[in-house]
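One protein chain is absent from this view; the other protein chains keep their places.
In order of appearance the chains are A, B and C, and numbering begins at 1 in each one.
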Amino acid sequence: MSKTRVGIINVTGYVGIELARWLYQHPGVELVSVTGRSAAGRKLGQIFPHLANIDLTVEASLGAVDLAFSAMPHGESAAEVIPLLDCGLKVIDMSGDFRLKDAGEYQVWYGHAHPAPHLLSKAVYGIPELHRKEIREAQLVANPGCYSTGAILALAPAAAAGIIEQDIIVDSKSGVSGAGRTLKLQSHFCEVDEDVCAYAVEGHRLMPEMVQEVGLVSRGPTPRITFLPHLIPMNRGILSACYANIIPAKLPGKNSQEAVRKIYADYFGNEPFVKVVDVPPHTKYTLGSNFCLIYPTIDPRTGKLIVISCLDNLGKGAASQGVQNMNVMLGLPETTGLNSPGLFP
Amino acid sequence: MSKTRVGIINVTGYVGIELARWLYQHPGVELVSVTGRSAAGRKLGQIFPHLANIDLTVEASLGAVDLAFSAMPHGESAAEVIPLLDCGLKVIDMSGDFRLKDAGEYQVWYGHAHPAPHLLSKAVYGIPELHRKEIREAQLVANPGCYSTGAILALAPAAAAGIIEQDIIVDSKSGVSGAGRTLKLQSHFCEVDEDVCAYAVEGHRLMPEMVQEVGLVSRGPTPRITFLPHLIPMNRGILSACYANIIPAKLPGKNSQEAVRKIYADYFGNEPFVKVVDVPPHTKYTLGSNFCLIYPTIDPRTGKLIVISCLDNLGKGAASQGVQNMNVMLGLPETTGLNSPGLFP
Amino acid sequence: MSKTRVGIINVTGYVGIELARWLYQHPGVELVSVTGRSAAGRKLGQIFPHLANIDLTVEASLGAVDLAFSAMPHGESAAEVIPLLDCGLKVIDMSGDFRLKDAGEYQVWYGHAHPAPHLLSKAVYGIPELHRKEIREAQLVANPGCYSTGAILALAPAAAAGIIEQDIIVDSKSGVSGAGRTLKLQSHFCEVDEDVCAYAVEGHRLMPEMVQEVGLVSRGPTPRITFLPHLIPMNRGILSACYANIIPAKLPGKNSQEAVRKIYADYFGNEPFVKVVDVPPHTKYTLGSNFCLIYPTIDPRTGKLIVISCLDNLGKGAASQGVQNMNVMLGLPETTGLNSPGLFP
Partner (left out) sequence: MSKTRVGIINVTGYVGIELARWLYQHPGVELVSVTGRSAAGRKLGQIFPHLANIDLTVEASLGAVDLAFSAMPHGESAAEVIPLLDCGLKVIDMSGDFRLKDAGEYQVWYGHAHPAPHLLSKAVYGIPELHRKEIREAQLVANPGCYSTGAILALAPAAAAGIIEQDIIVDSKSGVSGAGRTLKLQSHFCEVDEDVCAYAVEGHRLMPEMVQEVGLVSRGPTPRITFLPHLIPMNRGILSACYANIIPAKLPGKNSQEAVRKIYADYFGNEPFVKVVDVPPHTKYTLGSNFCLIYPTIDPRTGKLIVISCLDNLGKGAASQGVQNMNVMLGLPETTGLNSPGLFP
């Protein structure tokens, strides 16, 4: 049986490169076409020596494929995706262009009207742990933001159990690769190295995704999220600390710590890529993998729920979650090609 | 006029080394004696080549000084400090041994009864911006913890203005030097590099200092603080994000953003080392200096107060704050020897 | 057909952990037993969350296997390896205990007599690109040192072509994981971060391996190598710059640059893991892979040969080269389980 042919639009950014790495190793599909504006005409291995064994030339436009990943930036991806959908292709969009259900939010957060609002209801938000069934039927999957994936997975069990109040704080720490490969002073080595800072204090565009998705599973009120991202001096990895007040009456039993842990363990059950862990996790243990580690606990003094989650922002936070979505869309076993442990140390 | 003679107990840890750097450059005092257990008998410059110009031999016990810094670890410092006090020396204790007013807290947080509870009321908590007057008269100053300094300075103006509710979250990110020079797996290069993790989730011993000090200045309720420290891959620097609910009725005027900024600007007025800044600050801008940068703001969507503070954990978070305290104790101009800008980049 | 059963002695060091990662993903063998002194009795995933999918308990001694990797430290490995050889097992020793042919060298470089000098002639030095044929027949393979692998691969083509003089300089820069997981001040985060230093200036024990192996392929004089290793602030990767004088009469043609590149390209021909590249390589392009990148050139002003090589010290410099050796020993296609590209960025 011939393998499904897949392609990557804009392979030269960090998400595109990482998609190429995963897809090359994937036994169920064949990576047959990659595009990139400035690099068109060059062999992939000339630009990225570690990909030298992938015998592909970067093209100006996508060749014949059955499924395409768009790794174009926000605001530019929709224009690439729409014609592919019209041709009947399955598409996984790595940008934010199809993640929000409410078209009005695009004006607020991305500064422009959405070019195809009718597609927003067709697009499925690609966290398989939440939307596995819809992804199976989807033609278009909107792959979630890196921060959003970590925060949503950390908050979904508590929200679904209705045990938390409306006000939530998400304090996230991210490696620099999330800022992309485009040159900017904030990603200039000497400005980032040996530094930590908060940014987007006035509001970050991945926050509405969190509100939308946590709101969807919530059996309590629609969440109100204060989200503060930080940049820390490392390549990859996001760790988020989520804080919320427990509604004691909603928590069964006497030992709230234990009850919370049970809620989380039950929620994720046998999920292959989300692990509820016993000790506060390290991003290092997710490097290069599709894993998300989650540690829920109750502050013994203040009674607040603290949930710490971590993942690789280019892994479960982007490329490998895209591959997981692809597996679901193609009816392949969900873990196909995704079982490699992280790289340590 | 002869200069005041000062000494450092346990010069070989990171705080001791940094004290030596500051005191050597200080025009008003003379560093005349340094001690260190394992290094006794060696020239300071043999152990630390960058201190080669300080012509001192590490001693087993302190020579004749007028004022001593103890850079011993928590739990071991009191035993060094008590005899010095009996001899009438002025002492600045860099450890936690005299920071808490309630002796009972030592059992809870440090795991042992306090050896000299009667000294706790005499010791002054050494944040000059809060306790300048008492420090001037003190024989014993308890130099604050690194996390505590940043959090207390970030929260004091809001607490003193009575504009925040009781529940406060302090989410801090620290460089590794705060964990000291003692070997441990958590400070082993390959375990920390390219990693971020939360720790002491069950409770950190610097939290009660925050509650004590913010409580002292508070015109609202005694604060209840959820404190979560994180380790990030850099040498120096702490950035803290503090979250609290505003009590709207207490905030004057219509523009809460502006009102909050005015409260902070007024509180710190002409403080030489605490700067209220207009953009979210970077730890990098405090490296090697005695500065603390503070950015207060209101989340425009949730209305929560967010205060971001940063400092060098070995600077304003330890050694140079110790020198600032010394200046106050000795009646020297408070900025003496402390005016050097940070090192950038 | 049942898979070959393999085991790892001392899985808890960085080489052992990395072996577990590669072997778990290997389609031709089954990892069935792992040992570790302090961690015995614990599940692998409890100690290393990223290995949670490997369902093995760390044992005090090795279970039934067909082939064993010893990841014990130098000086302790031989004692583990010898009994396994007596039982007829195939063994790949990751330490230096069987790398040198001349037993006398162990006294000089390792400070003790070799416990089983008769085995030194039976052990095969495990660089498949040089000793493929002997490895195929070997019961015991001595897996090369990390620095040695990079330097030997960089120098072998020039030495084999007889184009260089005797005196060679190898200046190497290594990430910190090569220093192991044992706590020491030189691996303490704050001592290494933002630092570079040379060490073992008086002589490093991996140098005699280089002399032995480059000498074996040399058609010119026995090499005399000045080797200077440096520690740089990163986890993984070694880059070596090798300098030697060209013997002009031995270099064919007029364009020495071109002639040298042809010698290197011909030497490595279709080697799957050693790539002769057109631009100076980055260690980053080998992260987590079995690749070694080599860039030979002639300094246009001094006429000196400069060869720059790089690899992942835990990859081709240790664990994945061990797996490559295993493939050869077991008669499997040499690239089995080793094709994954490196992780970038």
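We take it that a contact is a pair of C-beta atoms (placed from the backbone, for glycine too) under 8 Å apart; a residue touches a chain by one contact, two chains touch by 3 or more.
Please read these numbers as outputs of a predicted model, since none were measured by experiment.
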| item | value |
| --- | --- |
| Which displayed chains the hidden chain touches across the whole complex | A, B, C |
| Residue touching the undisplayed chain, where the options are C:Leu287, C:Leu314 or C:Val328 | C:Leu287 |
| Options C:Leu85, C:Cys190 or C:Val214, residue touching the unrepresented chain | C:Cys190 |
| Contact set of chain B toward the excluded chain (per top definition) | 14, 17-18, 20-21, 24-25, 48-54, 177, 193-194, 235-236, 275, 277, 281-282, 285-289, 291, 293, 339-345 |
| Where the missing chain touches chain A, by residue | 14, 176-177, 181, 183-185, 187-190, 192-194, 233-235 |
| Where the missing chain touches chain C, by residue | 167, 169, 171, 173, 175, 190-191, 193-199, 201-203, 224-226, 228, 230, 232-237, 239, 241, 243, 245, 280-284, 287, 295, 297, 299-302, 304, 306, 308, 310, 345 |
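We take it that only the chains that are shown with their structure count from here on.
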| item | value |
| --- | --- |
| Between chain B and chain A, distance of the C-alpha-averaged centres to the nearest whole Å | 38 |
| Whole-Å gap between the CA centroids of chain A and chain C | 36 |
| Approximate Å spacing (C-alpha centroids) for the pair chain B, chain C | 46 |
| Interface hub residues of chain B, defined as touching at least two other chains | 190, 193-194, 233-235 |
